[in-house]
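Okay, so here's the structure we're looking at.
Omission of a single protein chain aside, the complex is shown with its protein chains in their original locations.
Chains here go by letter, A, B and C, matching the order in which they are written, and residues are numbered from 1 within each.
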């Protein structure tokens, strides 16, 4: 298969080379990841694999974009991952137009070792720092980074992507390293609105294909005033099973009966000290005999568990040493509760974990690595703990479930109005 | 002044007594606080103050409510704080109607030492735990707590508030205690919607009375997609000065020019690796000379700083060692920046601190204790740090600024539509 | 009883006055607290209590110190709390000796409204900020704060404590405030070594008086390598009961049998991927039948539970939905486990909670407010949650249990060697 055969289907291609300890430094992995993130295509032209761990490998790769701009965007990133264009090009140098002003299109550095092809040879960039531009003195030749505030008019600045070689670090060759080779992209500073929209789309897609969504929820859903939104989500058909404990149910009943959560009025925020209403809610469930009995007798008319019972959505409440009461619905034996959780999790496609450390970790331990998981918690330590459990397809969102759920349900409502409703599918 | 004179103006009164180390145990403080929280009234009928630190004090207090129900609500809490009705009443005992079911109106315990007046004498409650009910065996007599799951039909349960004496703990009498006397009511588990509404009302009230609102904001406002909402808040007239640093301005310009924040598209959430746009935004401000010059030249047409400049709202950007660039508007000298911050903070009535540790702590140190402060941060450690700075009138909200600001601005919009607009006042 | 009678026993006294909304602003509470923190003494000379909530109150107080220096230290703080010396004194003004240099003994401000007595009248301090000094221009007269960097040679600076009146803010008079009246002194930035020493002393004192110490511990005690130290603490006689769950026991057995925790070798830190040893430890306990049976058969010869069993210290393991296994010792029914926890907590004097959210909150709910509680957790949100449960005598330490326990046990060892051993008391 020759290079030219591809040029027929797609004119926007560029051959690049990668060399080094390809596999273990993950350069190749990251290069291919980047292409797929961009929905680009590639063909491996040549792959010389080092046989032993000290051998170098070498790959020639044809990168294929949909448009020239698409290709250029991909290439800009691939160059930063360590790919280079086979034939050397001179780096393009443009003088700074003013003090503290850079020419348009200036090259912005990574923090990896970088060389510049100037006057026919590779020059290492000195004083390398991330997010800086490169100043070149071609006569010496010398290249170095400078903060923008120190740039002088006439300084020669590298522009564009040609003639630049980046060398990402390799992992240590021997033994387990105290210095981990970090490649995490996780961060809590993500745009909330777009994240919420994408999760809503995943949930909607799952429902429309008849797949199963399980929600694990903690009592903060009620404390933060989000319970009417979880109730609506159930009513809209986006919940196939609910896993929780005593506290969620007691708070939900307390809110349904008295408008308070742990004695705090969720409308006005005024605090009734003491937890009288909390204990009274437990007693009301005990008097009726179960949550379902309360609904059947017309005593419980709204809220999360009302909606579950009204729509015959199964739920399981696992007991814990921390419970007040607990209400009769709670499975106080932990082995029995695990069995019931496992039953409701069978064939789950997406599990949404809302502000519940104990139950979320329990569920995380029970899931095969193919299930998609969304964890929402305000505490980043919980997110880290859940991520550590080996879940492969997961998104952790460090946010407050209180304002998160209303936004999610609003998106779901829009999606449902627009498309076919999930129930009818 | 006699007790009867009050009964004429208001029939809903009840005389209560408090005794013990009143001042230093804060019992009296908490009792009066509770009355004011409920918007009730009181009169001190008698106050015998112990002269030395080992002396007991004694207070007789007339509590006044607006209705019987209002009075009863107050009293229920006052009894939990240690107030008692002067004349002893027998505690009311009602048998449990079923196993695991309590009689209506059952008394729910605090965790403070508690006695019950049974058959003419005070009996200490054994196995005391919070949020339990009290079982009495009047013949022995004995009183103790039991979890609801262990209650048997016919157990005699204390009902109502009469004949119950609660004794909150006193602080240690000597020396600084390793065991602090905790009275914190702070918690992150508060209903988001009601908190947001109340903050909006405070901001609106301040504006309508012509008082000054200062906002301190960190770059997470842009990362989390909330910058259009802060921009709108400025446009609506709710911001009189903005204090921040280089990062907020750079991110705001990057978002206005390219729709990204640190290379991430805030609409789609897709990540352009590298921080090319971030550095290009800095260069654009450098080229224009300042943010104001960008606005004047029509290069910056939306965002937080566009709105400030369009409405002539002053802002100050303090430099830090962490800055990329920085842009020319940044005051790089920290002493100079402090002077400018202090100037903009003069006569502030409310300061709203949004996801900015460095600048919020700096501002916290500059404020007199009379200024009202709202801190919003997802990290509870930041909230604790800010609370420790001696601010007296403050509300700390552990939440994500991303979904918080849209909700706040929606409330402000409603308030502004309903009432007189803030600008016109 | 006259003022002079006190002067005979103790010459170091000073009369001070406090005025305002004394009770509800907590000024009086804080003044008396400060005196007791310093182990000083006081006598109330006069107390005029406002009868209604809008009335002012007035107190004259005689503060008594052990030495002049002791008295002065107390007074310096009392002045900052709002106490004033009855007769007005002129504030003492000293010129700054150099630019950016203050005279010795300069007055350092609070953030509360402050007035200075200059040329026979009270002048309000402008531009008030915390931790600044006050510059006075006596001719106008004017007083204001300035940062030290801006002080000029010859500026008149207030020195000492005379002629200064501080007015701490009062809490709002009506209704529940969105702006809470914060008085928290809690902080995680405390000197570790001194905190550890003081906790050790409290534990030692409890043991030497025959009082009961209960430990609640999570599996992080083993993960962080601290289990040999908890084992030693048991051996030294400082633990009367241990409350935990399945995970602590399984990790403790895994470490005792294989030297690993979740497959990680705790000596070398090298990670055996997979959790083979963890499951094998569970199987070994199952084979023996119980932890005690393992000890009796000589299969478990060290660790936390070995020491409990060897010293007949009772323990209780509560099951949870999260458990692997669990081992036969675990009480899987949560109501049963609560009953057993409550039994072991009876008459506890100090409860030490080590890195265990679930069990610590459960225990916190079960304790009367008179029990002293120490919580150690690296997550400040857990500390806040535990503090919110109404425990009155508590110290929360935001630290890593891994290095904390060795330091605590070292202190206990020293105390035990020095004094009478706890067991023999």
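We adopt the following convention: a residue touches a chain if its C-beta (ideal position, glycine included) is under 8 Å from a C-beta of that chain, and two chains touch if they have at least 3 such contacts.
Treat the numbers as computed from the prediction; the structure is a model and nothing was measured.
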Completion exercise
In the whole complex, of C:57, C:114 or C:399, the residue touching the missing chain would be C:399
Practice task
Identify the residue among A:338, A:356 or A:399 that touches the chain left out of the display.
Solution key: A:338
Problem - Contact partner of the left-out chain, one of A:92, A:149 or A:413 - result: A:149
Practice task
Can you work out which residue in C:35, C:203, C:257 or C:282 touches the chain that's missing from view?
Solution key: C:282
Problem - Interface residues of subunit A (partner: the chain not displayed) - result: 1, 23-24, 26, 28-29, 32-33, 35-37, 39, 41-44, 47, 49-53, 110-113, 127-131, 147, 149-150, 168-169, 171-188, 195, 198-199, 202, 335, 338-339, 342, 346, 365-370, 372-373, 380-381, 384-385, 387-395
Exercise for the section: For subunit B, enumerate the residues touching the unshown chain of the complex. Expected result: 176, 178, 245, 269-271, 318-324, 326, 330, 332-338, 341, 357-359, 361-362, 365, 379, 381
Handout entry: Positions on subunit C where the hidden chain makes contact
Key = 34, 37, 73, 76-77, 80, 97-98, 100-102, 104, 106, 108, 110, 130-131, 133, 147-149, 185, 188-195, 197-198, 220, 223-226, 261-262, 264-269, 271-276, 278-280, 282-283, 286-287, 324-326, 328, 378, 398-400, 402-404, 407
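Assume only the chains that are shown with their structure count from here on.
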Exercise for the section: Could you label the subunit A-subunit C interface same or different, taking same to mean over half of its residue numbers are used by both chains? Expected result: same
Completion exercise
If chain centres are mean C-alpha positions, then the most distant from subunit B is chain A
Problem - subunit A and subunit C: spacing of chain centres that average the CA atoms, whole Å - result: 38
Practice task
At least two other chains touched by the same residue of subunit C: list those residues.
Solution key: 176, 178, 335, 338, 365, 381
